[in-house]
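Structure first, commentary second.
Heads up, one of the protein chains got dropped from this complex, but the rest are sitting where they should.
Here is chain A:
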Amino acid sequence: MEKVKKKIGSFSFWNWVTASIIFRLILIYFPKNLNLSSRPEVSTPLTSFRRLAEGYWLKQSFMSPYAGSMYHGSPLLLSLLGPLTINRIEGQPNHLLYSLVSVIADVVSAMLIRATGQNLRLAYLRSLESLDLVKQIEVSGDIAALIYLCNPFTIVACVGLSTSPIENMAVILCLYGACSRLIPLAAFGWVIATHLSLYSAILIIPVIFLLGCGPDSPPRKLFLQRHQQKEVLNQSKLPPRFSWGPVIHFAFWAFLWSVYVLVLCGISLKQFGGLWEMFKSTYGFILTVEDLSPNIGVLWYFFAEVFEFFRNFFLIVFHVNILFMILPLAIRLRHRPCYLAFVYVAICSMLKSYPSVGDSALYLGLLGWFVNELADMQFSLFLFCGYVGVSLLSPVMHNLWIWRGTGNANFYFATAMVYACLQIVLVVEGVSAMLNHDRKLRNLITGKPQDAKS
C-alpha cells in the first residue's frame, strides 16, 4: 500500500502507472481462477456485477429492474453499463469490455487524485511561504495517485467487476472540481456520488468549505498571529475569508444536476413504478439493511442477531452514528476541507451498511495527499501489518466458515471487527497527527519549545 512511496524516487511515475495497468489486464485474463467477483469482500449487494447483469436482463424483458430484490443500484448505471454485461468478443474473456471500463475509471480517478494533490501541494507551499517557513515537501499528488493505483484493494475491486471504481471516480471528481474551483463539475460529481451511494451526501460539508475558503491550509489564527508579530498586516498574504458566492453557485448547480439526474431516472423507470420505486430499493435498501449476507462490515451480524422488535431503533442508532461525527469534525478540521473529506469517507466506509474493499481503496488513496502533514503519524507499521493481516485472514475465515464448515459466522465476523478497529485507529491517529502538525506549525511561529502534545 504505502510501500509505493519510496519507490518513486527511483522509478518514474508513469512507469508505475503502466505497470499497474498491465497488472490489471493480466488479472482480467484469468478471471476464472480468481473468482473475485463472487467474493463478499469485493461485491456487495450494491456493487455486485452479477446483480447489475440481472437488473439489466430484467429491464430488457420489460420488468422492473428492482423486481425480486436483486438489483439495488442506480437505473442510470443500467443504461450505461448494462449493455456491457452481455456484449462479448469472440475468443476474449467474458466481461472484457466492462473490465476495461473499470480500468479506465481507475486510471481517471488516479489522474484526478494527482491533479488535486498538486493543487493541495501548491496551496500548502503558498501558506508555508506566507508563514515564512521553508520546507521541502513531497510531491503528494504522485504518491496519492500511485497509492490508489497500486493498492491491492483497488486492483481487486477493479478486477472483481464491482461498480465501486465508478462510485469512487464520482467522489474524486467532486473533490477535484471543488479543489480546482470548477463548480459545475464539483456539483456534478457530488450529485452522481450521492446518487450512486447515499453516504457521499455528507461530502457536501467539505465541498462547501473548499469552495468557501479554498484548499487545505494551516488555521487562519496562525496567519494572524504571524502578522501580529511582524506588525505588518498584509492582507494579501492572509487566506481568504469564507465567501458565500461560490457556495450559492454550487447549490444552484447541484440543484440543476439533481433535477437532471432525477428526470433521467424517471424516464428510464417510467413503466416500472417510477422514482418512488427507485428510492425505495436503493436508498431504502441501504438504510434498512435488508440484505444480511456477510460482508466486511459489522452491521450484517448485528442485524442478524437483533430482535425484530428493536430493529428500527438500532437502525436509527447506527445511522445517526455517522451523523453525530459530522459536526465536531467539521468544526475542528474546517481549515482543512480535503482532510475532512478523507475522514468522512473513512468513517462512512467503516459504518456503512454494505462496505467493500473498494471503499477502503478510496480513503487509502486520499490519505496519500497528506504525506507531508502525516509524516509523524503513530502506529504506521502496526496499521500496515494490520491491514495486510486482516485482508489475508478474512478470506481464510470465510473459507473456513462456508466451504470447510469447521468454523462459524463468529470467525468471519471477528475479522470484520478487527478491520473496523483498524479503521478507527487509522482515523483517530490520522486526525491527531494532523492536529499535532498544526500545533507544531504554531510552535514554530511563536517560537515555543515543541513539547505540546495532546
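Convention: a contact is a pair of C-beta atoms (placed from the backbone, for glycine too) under 8 Å apart; a residue touches a chain by one contact, two chains touch by 3 or more; residues count from 1.
By our rule, contacts and distances are computed from a predicted model.
Chain not shown in the complex: UniProt lists it as "Glycosylphosphatidylinositol anchor attachment 1 protein", one of "Glycosylphosphatidylinositol anchor attachment 1 protein", "COP9 signalosome complex subunit 3", "Septin" or "Histidine-containing phosphotransfer protein".
Contact with the chain that does not appear here is found for just one residue of A:Gln225, A:Ser268 or A:Gln378, A:Gln378. The chain omitted from view is touched by exactly one of A:Ile26, A:Leu133, A:Val259 or A:Val306, namely A:Leu133. Taking the complete complex into account, A:Leu392 is the one of A:Ala304, A:Leu392 or A:Met417 that touches the chain left out.
For chain A, the residues touching the chain absent from view are 2-3, 5-7, 9-10, 32-35, 133-136, 138, 371, 375-378, 380-382, 384-385, 388-389, 392-393, 395-397, 399-400, 403-406, 411, 433, 436-437, 439-440, 444, 450-451, 453.
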